[in-house]
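Taking it in order: structure first as structure tokens, then the write-up.
A single protein chain has been omitted from the complex, and every remaining protein chain is retained in its original position.
In order of appearance the chains are A, B and C, and numbering begins at 1 in each one.
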Amino acid sequence: MKKFINKLDDVLIESLSGFAQAHADLVNLSLNPHFLSRKKPAANKVALISGGGSGHEPLHAGYIGYGMLDAACPGHVFTSPTPDQMLTAAEHIASDKGVLFIVKNYAGDVMNFEMAAEMLSVENATVYTSDDCAVVNSTYTEGRRGVAGTVIVEKCVGSLAETGASLADCKALGEKVNVRTSSMGVALTSCTVPAAGRPTFAIGDNEIEMGVGIHGEPGRHRVKMQEADAIVNECVKAILADWQQKQLCLKGQPEALLLVNGFGATPLMELYLIYHSAATLLKKHGIAISRSLVGNYTTALDMAGASVSLCLLDDEIKHHWDSPVHTAALRWGC
Amino acid sequence: MKKFINKLDDVLIESLSGFAQAHADLVNLSLNPHFLSRKKPAANKVALISGGGSGHEPLHAGYIGYGMLDAACPGHVFTSPTPDQMLTAAEHIASDKGVLFIVKNYAGDVMNFEMAAEMLSVENATVYTSDDCAVVNSTYTEGRRGVAGTVIVEKCVGSLAETGASLADCKALGEKVNVRTSSMGVALTSCTVPAAGRPTFAIGDNEIEMGVGIHGEPGRHRVKMQEADAIVNECVKAILADWQQKQLCLKGQPEALLLVNGFGATPLMELYLIYHSAATLLKKHGIAISRSLVGNYTTALDMAGASVSLCLLDDEIKHHWDSPVHTAALRWGC
Amino acid sequence: MHTAFLLDAAKAVQKSILDNEAALESLDRAIGDGDHYINMVRGAQAIVSMEDELTSLSVALALNKIGLKLLSTLGGASGALMASFFISMAKQWPTAENTNPLSIALAFDAGVQAIMLRGKAGLGEKTMLDVLIPVSQQFKLLAEKKQSTPLICKAIIDTADQGLQNTRDLIATKGRAAGLGERAIGHLDPGAKSCQLIITAICQLASHPINSTRY
Partner (left out) sequence: MHTAFLLDAAKAVQKSILDNEAALESLDRAIGDGDHYINMVRGAQAIVSMEDELTSLSVALALNKIGLKLLSTLGGASGALMASFFISMAKQWPTAENTNPLSIALAFDAGVQAIMLRGKAGLGEKTMLDVLIPVSQQFKLLAEKKQSTPLICKAIIDTADQGLQNTRDLIATKGRAAGLGERAIGHLDPGAKSCQLIITAICQLASHPINSTRY
């Protein structure tokens, strides 16, 4: 394992400090318990708090700022944060509009956020993201993971919250965006958790893991390396099958947001090639791609691989996607 | 080699097409010869054209747009573009204010841009970037490479050009920013050129290449893997020694822009850790970091590694760095 | 039982976890995200380093402190669950005069119930509960039958091991492995493995003849 680190125990705090220094205009870092919050807390709006294990950067701290999150609680690498982090963050930033937690659907995150929510005296609600359609049997809701689609949820709800909307409305929009978003990922290599010091999974020089999770969890199956078009085709098919299963109405010419997300070690050149492949396929399926995002937005440490996310748009979601946002990792319109 | 590609011959065109589709609001892709240019060409300004071998994405196409480049000419992977690309791009977008080429200082790029410049009837000039201080003996100007500092040059000159400034003034600012910027990189792994199919250089599990170039060219020396602080310390020392050699005045409290650039396979978490390490060191050296950029801005395909760039600021450079920019890879203020 | 036993137990558990690095790590790498060993080490370390503040406390207060500490240091699924276990067990912990195998078994069971509640899980879902539920039942049963501590400990160790082995052929329906379907089959559950290690370490300590007099 070759990584830019000093002591294993300091990886997280040094990285967070670097982030907070580099974006001192946007965020504040609080320690013990650790959380990051907006430099200029917005009053009179629902406070959006997300968080999760570290190693998915820029998720979530990179999305703190105007039009998106109010705070983020980073856990250790791939380990959910602890309830005191969410509790303290919420108490720090909450207005009387309440707090909305945005939580990726993993047992650890769910339970730790749940405990924080139970302890919190401020009115609060939670949106669980579960866009990963790699897990075939969706009756096991536990197994349906929140992955890159979380960024779309955070962006849209962030926009709505900025208008002073109610907690219930924010939660409803978050759930709507989540349902309309499906994602599927593929790994070319494993990631390496720094403290573990070696790859999470072994994978052959000519193998790929279809449907991998953003922690290197095994996916649908292990297959031979293929052409990009074949890989993307499997992802797109899985996504469209998932849309069908979710009974998303695809009448007329559906409009979608296409997010091609790198897992950390895949160069932009390949991500754009994937985008080209996915957009070409989707066009054939009659879907119009009217919004796009390509880059490393929900990573898995140093994993080589990528995921494709597709969000079925409507006017409301488009409006909130397009509205101004000013964070470390997403910025437009201001 | 596992990469998201279809046919080797199509890598470039598919990736460019994906880029152009994903950023259809910003850029146009022209083929045969290949170049990308602004969707809405700005009239009555110096046209800024850059380009170079592909594999460094988002450099340069990712910097096309308001406040930065007017066009970019992508060559094959790690191979400079050909003169007809620059010529056609220039003829396509030039106003009578003339054309400024921004060229990374590599023999291939220099000669191909030079030939284009000779053939071009429009008034033109060229800024060569050469911020890489890994090459110790700077009397060999050929050896002094243009690396991540190129982004800073493109941003600042782009801002100035937007004001209608003259070709001479744009060139002067580009050269000023270039002189005031020094960079030093380090590789943990090699990159793999798709068509070559195997790593450009062999490197041990416990070795790193200090001073590596953005094409995987060997650097200063091969050393044992070290703590991040030690690696960053060598980079910072090299940069400050270079500043001294360039006789940059460091009286008072110098203010600088710190760019921590990933080479493609290094996660953001580690880049921020490097930022923290560099910022801490620079503070000890009495340098105030007042502008920051952390991310993959000048990559080397799938190389794991990073570079540190430091630009000595003054009011003019700060103004042009801060001014609005709207490109695929850099956006603020609009 | 005294708080001193708790601290010795914590050290024994820590040693057992450190000794089983390879096993714990490889299990969570196989069907999880590879952090379970690190989480367990961090948790054990946190408890052991509380020695000074714990020694003067009653067992119940110490258990509660441990739970709160785990809650804020562990993270992950196992963090929320194990913290809940300790906090709930502490609430049910018998007073000094009422301390006996059965009252301890009931407190233990309260902890296990808390895990079930928090994790919305039961037996056969390929989690730590596949060790904890049978152990708790066995513990209560033997304590009700007034069996000797060494005998109870031995039986619990066997039950824990059996529960652990049972996870091998299960499909997971809770936790991170729930996405794997058939691919989880053939792997032990990491959380079950660490519970088995913890229970075994504590039971070995408790059944050791020397301890009946020491604590």
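Some observations on this one:
As a working rule, contacts are C-beta pairs under 8 Å (C-beta built on N, C-alpha and C of every residue); 3 or more make two chains touch, one makes a residue touch a chain.
These numbers were taken from a predicted model, which means no experiment stands behind them.
Every visible chain touched by the undisplayed chain in the complete complex is listed here: B.
In the complete complex, the residue from B:131, B:217, B:270 or B:302 that touches the missing chain is B:217.
Note on the undisplayed chain: of the listed residues B:10, B:84 or B:175, the one touching it is B:84.
Shown as candidates are B:144, B:180 or B:331; the residue that touches the absent chain is B:144. If you put the missing chain back, the residues of chain B touching it would be 33, 53, 75-84, 106-108, 111-112, 114-115, 132, 134-137, 140, 142-145, 193, 195-196, 200-201, 213, 215-219.
The rule is short, and it goes like this: only the chains that are shown with their structure count from here on.
Arrangement of the chains shown, judged by which pairs touch: a linear chain-to-chain path with two open ends. The highest number of C-beta contact pairs joins the chains A-B. The distance from the centre of chain A to the centre of chain B, each centre being the mean of the chain's C-alpha atoms, comes to 29 Å. Centroid to centroid, with C-alpha atoms defining each point, chain A and chain C lie 33 Å apart. The mean-CA centres of chain B and chain C are about 54 angstrom from one another, to the nearest whole unit.
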